[in-house]
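Input: one structure, supplied below.
Shown here: the complex without one of its protein chains, the others still in place.
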Amino acid sequence: MAFLRVTSPHAHSPTDTASVMRLVLYASIPGVLCLSYFFGAGIFVNIIWACLVALGCEALVLRLRGRQIGLYLKDYSAIVTAVLLAIAIPPYAPWWVLTIGVAFAIIIGKNLYGGLGSNPFNPAMVGYVVLLISFPIQMTSWGAPINTIADQAAVPGVLDALRLNFGFMKEGVDAFTMATPLDVLKQNKALEVSELWQQKPQFGLFAGRGWEYANLWFAVGGCYLLYRRIFTWHAPISMLLALGFWAALFYDGGSSASGGSPMFHWFSGATMLGAFFIVTDPVTSAVSTRGRMVYGALIGTLLYIIRCWGNYPDAIAFSVLLANFAAPFIDHYTQPRTYGHKKGGQ
Amino acid sequence: MLGKAIGKNSIILGLFAVVTTSMIALTYLSTKEQIIAQERAARARALLEIVPIERHNNTMLDDTVMVDSELLGIKESAEAFIARQDGIPVAVIIPATAPDGYSGEIRLIVGINMNGSIAGVRVLTHSETPGLGDKVDLKKSDWILGFNNKSLTKPATDLWSVKKDKGYFDQFTGATITPRAVTKAVHRVLLFFDENQELLIDHASLKQESNNDG
Amino acid sequence: MLEFISQQPLLAALIVLVGLGLVFGAVLGFASVKFATEGDPITDQINALLPQTQCGQCGHPGCRPYAEAITNGEAINRCPPGGESTIAELANLLDVEILPLDAEEGAGEKPKSVAYIREDECIGCTKCIQACPMDAILGAAKHMHTVIVDECTGCDLCVEPCPVDCIDMIALPTTLQTWAWELPSDKSHIIATDVSHGEAA
Amino acid sequence: MIADYSLLLIGAILVNNFVLVQFLGLCPFMGVSNKLETAMGMSAATTFVLTLASICSYLTYTYLLEPLGLTYLRTISFILVIAVVVQFTEMVVRKSSPMLHKVLGVFLPLITTNCAVLGVALLNINQQHNFLESALYGFGAAVGFSLVLVLFAAMRERLSVADVPEVFKGPAIGMITAGLMSLAFMGFAGLV
Amino acid sequence: MRAVFNIPGGIHPPENKVQSTATAIRSAGIPELLVFPLSQHIGAPAKPIVEVGNKVLKGQMIAEANGFVSVPVHASTSGEVVAIGGHVLPHPSGMSGPCISIKADGKDQWIEHKGVPDYEALDRPALLDIIRNAGIAGMGGAGFPSAVKLNPRPDQPIKTLIINGTECEPYITADDMLMRERAEQILEGVKVLRHILTPTETVIGIEDNKAEALAIMRNAAKGTGIEIVDFPTKYPSGGEKQLITIITGKEVPKGKLPADIGVVVQNLGTATAIYRAVVHGEPLISRITTVTGKAVEQQQNFETLLGSPISHLLTLSKWRQDVAIRLVMGGPMMGFALEDVSIPVVKTTNCILVPNAEELPEPAPEQACIRCGMCAEACPASLLPQQLFWFSQGKELEKLQQHNLADCIECGCCSYVCPSNIPLVQYYRASKAAIRTHDQDLIKSDQSKARFEARQERLEREAEAKEAKRQARAEAAKKAKASAATKPGETTSTTDKDAIIQAAIARTKAKKSEPSTDPVQAAIERAQAKRSGAPTAEETPEAKLVKIEGRLKKAQEKYQQAIEQGSDKLDAFSAGITKLEQQLELAKAAVPDTSEQQVEASTNTDSATDAIARAQAQRAGGAAKDTPEQAITKLKKRLGAAKDKLATAENEDNANIEAFRASVSTLQAKLQKAEQQLTNDNVS
Partner (left out) sequence: MANTKYKELSVNGLWKNNPALVQLLGLCPLLAVTGSVVNALGLGLATMMVLSCSNIAVSLIRNLVNDAIRLPAFVMIIAAFTSCIELLMKAYAYELYEILGIFIPLIITNCAILGRADAFASKNSVAASAVDGFMMGMGFALVLVVLGGIRELIGSGTLFDNMDLLFGASAASWVIGPPAGYPGFLVVILPPGAFIVTGMLIAGKNIIDRELKSRAEAKTDTTEASSRRVRVTGHIS
């Protein structure tokens, strides 16, 4: 009779890493559907292709390191990375762009550090920034949302998307790309905000056309994750608050030099995706709740600074990477007060 | 003890100083001429690209005139260079700045033939996005050569903009702002030349004469 | 004067640099006397990290000499009794990379042990007493000797000199007091080894 | 005026960060970043030396070399100035604070050979800074250096327990991390 | 209603308590053989005061407290002592330790005992004596001697007495049932405690998932001034520190005890035991133990005699050995796994959990930590378990200390929630041990350094002295020429050496607080004690006897010698001899009853034991373990080595030649003897 000899505790909660990752994937579905409504089916093609590449890369690295491949692929983390990266890049970016991005993310961003849990930088964002810097053309060619340009009958369907992404349609994307709302606002030097709203097709109800709904749905997905206690509110909320704070501070009522309203910032670009899916990446953020608040606020602040005064219209990726970089340092100074210890000291 | 340590050390260091300095100074003296020549050559190179040596026989670097105008977008007055063939001006090279690049200013020089057509445009410095806006640099693409031989009337004034704004000039894929800025700046230089042609040439000739005198 | 000097490039250069040299030499000479120090606190710190087994396996006669050697640039991975943890601490102190233990053949990390003298065989030659760096062996000439367990560092220096080979090194066994859970080891799938062409690193 | 100076500072600290963008001071950046505490000591020392050296070399250049037409001697005189400043600091520190010397120990001499110090002196001349600007630029550069050094050290402490593949352990992964950091710093482009 | 405070963290695992509360507490009866570990509490193990073969009565003390922080052990039924020796202990290590085994005679005959119903007449020391002599150690957790806890220093006035009826761990219902069925006893016990501590308030804290017990207790406590407080169910609100925070809002400062903030916490089982001890004079010989888990058919609580093997309980509750996947003493969160069903129930055994594979399956493979922070959310001590984990993995002890590993109460919340199935608590336990060893190593290395340096100094001094002496001798020799010499310098040198040894002994003595002042002896004893921790592992009494005799002889010789030399250390030697004689007596006494022990001693052999045993056997001169052949080969080998050494020594004209010669001849003699013996053996 052999009894197990293991340390306590003997009981274990039913949640496991794979289920956490799966939940994250589920929660992204509403946002993805919304994006596909506005921008067409390219996003699906991208997501599938990205997942394939991610799994391939992960398997390759694991093989090289002599690890059990199955065990690691099953944790779904590579898929989460791939999906988030695929969502972040323009729906009709060529396949090789996505391939390079995902490979960079999975191999250099993640596995060179020892794989899941060890990477200091958010792999998806590493992939995104590498692409943005290396292939700015492909990475800034966002299609126009549905019903914005007059001569555009419909957004591309799956077949169109396949043709566009895999390069069988020459120069196809260029035809219907258009600057994103954040870009428009950034480049604007003359018009007041209200005029922008009237004159530019990019603007919708309270933020960018299409983008506002996508953000909304990502926020809904995020709240579901919050409800399922996949992460705590600290990082995302403090990020949104910081962003809102700076936006309100510099809004100046909507002049031509205005940086845009808090509403506009919250529902433009990748704000909500960032707040609930990227800022919350547990691996690369600060660890304590206090630390996560500082971390979130740092991201919100950097986001606003770069959006307004930097070269990049949206800056989720950069702000997240910068905050990743600061995370260990934040951790060093935000250790929670242990039971029985005095405040602020050891 | 203290005195001795200070004394010995400073003497040794001084000795080193003598030897090393002589070495450098001698090198300097022997390369001085060459260096000056090289520096001038380097400055002249950009000018020569616009107005090649076959078209003129003066030293443009020494044949300058100060210009200053809103139209050029420059903050302080700067030198314009004049190319002459046997004392007769053939072209002027005017500095300008496009203030509205994607990320900050773009500094240019624009060469204009005496007939008002463009001899050439070059971007001196810019901080546009690599891969996007930086194609205005000749090193990255020869888009900038598209200005050659254009003039105020060719194309017509309302076509002096990029295609996206229903103009004549190409933009880059995914980047409209940079080419738009450059195009506008070049156009303004043409306007400037148009307005100040007399002044420029006169001035230049005057200077030329005084040069000849001196 | 200034005019004149700037007219003579070589002379100017010489004067300036020699001048600078003189001034700086003087300053440093002053400092070297004024701020002279002796002793090196770091050696003490290194010594404090060494296990003080005094076994000489590092190639130095005792721990302190090795500490001095480290201060002078010797590698930090020469002390088998200290093992990995000592190397890690030294690396931490000196801010250098952690190195794998560099031991002679078969002299890797050993379990802690103490010397044990089989007293009936002991002929009282006192050789071991002289060998023991810890004064951990008691006994008088021509009488049996014995080891004070608490003082013995397990350096095994006493084993070899014994003419009748009556000294054993005995590993310290685990007791209820010293027993502890080990770090989970069943992690072959996680830590494993980075294989490279069939050769574990 | 104030705005100009703060832009100069922001530029030196973030946008044109000495380490990650301009590639200056990399040896101590890689060498003294294994431990947060040490990195902090190094930061302090470098900030001090960098600012001081920036000022001293500006003075040497403006009041000695330029009037005498000896600008070609700037490299050697700057390095001399720096070497002396560092050596002097080292002696003082060794005497007055053995603990600090223990922390900085081998690295104080390395500051002499830290490109950032000579680099800042040369860049001051290249960019024609005045006295105040030189001092500020030196200080800003040092703060930028310290910032990334300290953050990097904190990160390396974390990396030291990560399951990094054997061949990448140590400097290799450090370099790659620095690369990703530099990637992140590209986000600051255009701020000034 | 009293306001309760919230604690950070905590978890809500499935409770699984109803299964075992359906039936009333049942007596487990008397098993055939009972085993009493000498250490069922925190502190020094008790000292046996019975011998094998002794008849004992129920409630009779069989081992006495050994020091202040220690409690005695009592027989829980009448019977005969059949063994005093190693037995598998209820300890996570699964190691053996000293136990007294009693074969029950079935009569269950009480020893005479008398309680003090009017305990209020007694003062604190008297009551504490009763409690201590009743062998009471905390029954809720670690088993800390209650008499010690109930004796706060005068500067620790107790404001709040908290009785811990939380029972926050899943499955366990021992306290719950105790409250339902014996509320009166509990309250009486609390009153005793209150009398001892004179707190301003007395609170019984109970989780709100025990409605029935709460009602009963509330009812019973009416008018006693004892407050019954309920609070939301959450693991681990029963932890001492957590409970204190819940009830008082205060935290026990780091490194301090609850008494320092005027609080004492006792488990309500402990309170009951105290009641029985004080009022009825019954020592602690039984407790309530829950037997539960899906692998037993009847999940219920037993009133169990301490010392009953758990197999006894398991049989009573019809366990299904084939489906039992593990055997846990304690709850699923804090309990430890056992491998042997002969392990006895002890004072702290509140539960035996026998789950099947579906209930508490084998731990899933450990995955990488994703720093999700769930563990930090669950940690009641507000630690950062994930950081502790990473540092444990990297063996960064300093960092671990910085992150307050020491404040981890090992509650297991973090491991419970970890989605990556990391056995975090095991990492912490290992790291805590590593820190402990490291600290000890540091102390030892400091000592070693001091000794080494002292030795170096001494050598220097000696060298100087030698030099001086050499000169003196030269001088003396000169003089000797002139006048007739009486004593050569040799004598001086011997005394000199003696002095050194004496000094060393003195030093050692000063360091050791043990009563056995003979360092040599102490050293040997300690060496032997280190074997597997069991006193039975000591050498056989016979061997000891022989050895002591030998030692005595030597000491006597020494004494003789000393007398001859007129040494001034006669006193020391004679004292040594007296002691040895005493030991000899003792050892002789021990010789007769060794048979069983020897059997047990050999159960736990490892290489160390082997080595020691071999050495001892040889020393004892008798029953050599080696066969004569082996012995001869060995001797030959050794002889060879010795000869080699001699040869080199001769070649090098070494000063050691004499010693080597001596050793060679000893070995040769031995060899001859051995060979002779062999032939003898072969002949016979």
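In order of appearance the chains are A, B, C, D and E, and numbering begins at 1 in each one.
FYI, a contact is a pair of C-beta atoms (placed from the backbone, for glycine too) under 8 Å apart; a residue touches a chain by one contact, two chains touch by 3 or more.
The structure displayed is predicted, hence computed values, not measured ones.
Student: For the chain that's not shown, point to the residue among C:14, C:101, C:131 or C:159 touching it.
Tutor: C:131
Student: Across the whole complex, list the residues on chain B that are touched by the chain not included here.
Tutor: Contact residues on chain B toward the absent chain are 5, 8-9, 12-13, 16-17, 19-21, 23-24, 27-28, 31, 34-35, 38-39, 41-42, 130-131.
Student: Determine and list the chain A residues touching the chain excluded from the picture.
Tutor: Chain A touches the missing chain through residues 100, 108, 130, 133-135.
Student: In the complete complex, the non-displayed chain touches which residues of chain D?
Tutor: For chain D, the residues touching the absent chain are 20-27, 29-31, 72-73, 75-76, 79-80, 83-84, 86-87, 109-110, 112-115, 117-119, 122-123, 126, 166-168, 171-176, 178-180, 182-183, 186.
Note that only the chains that are shown with their structure count from here on.
Student: Listed by label, which chains are in contact with chain B and with chain D?
Tutor: Chains in contact with chain B as well as chain D: A, C.
Student: Measuring between Cα centroids, which chain is at the maximum distance from chain A?
Tutor: Between chain A and every other chain, the largest centroid distance is to E.
Student: Quick one: report the Å distance separating chain C from chain E, using the average Cα coordinate of each chain.
Tutor: 35
Student: So the centre of each chain is just the mean of its C-alpha atoms; given that, what is the distance between chain D and chain E in Å?
Tutor: 57
Student: What residues in chain E touch two or more of the other chains?
Tutor: In chain E, 92, 365, 367-368, 393, 396, 423, 426, 429 touch at least two other chains.
Student: Any chance you could list the residues of chain C touching two or more other chains?
Tutor: 9, 13, 16-17, 20-21, 24, 28, 32, 34, 92, 181, 189-190, 194
Student: Hey, which residues of chain A end up touching chain D in the complex?
Tutor: Touch list, chain A to chain D: 65, 108-109, 111-115, 118, 120-121, 126, 129-130, 133, 302, 305-306, 309-312, 315, 317-319, 321-322, 324-329, 331-332.
Student: For the complex, which residues does chain A have touching chain B?
Tutor: The contact residues of chain A facing chain B are 133-138, 140-141, 174, 177, 187, 189, 311.
Student: Can you tell me which positions in chain C touch chain B when the two form their complex?
Tutor: Of all residues in chain C, those touching chain B are 9-10, 13-14, 16-18, 20-26, 28-30, 32-34.
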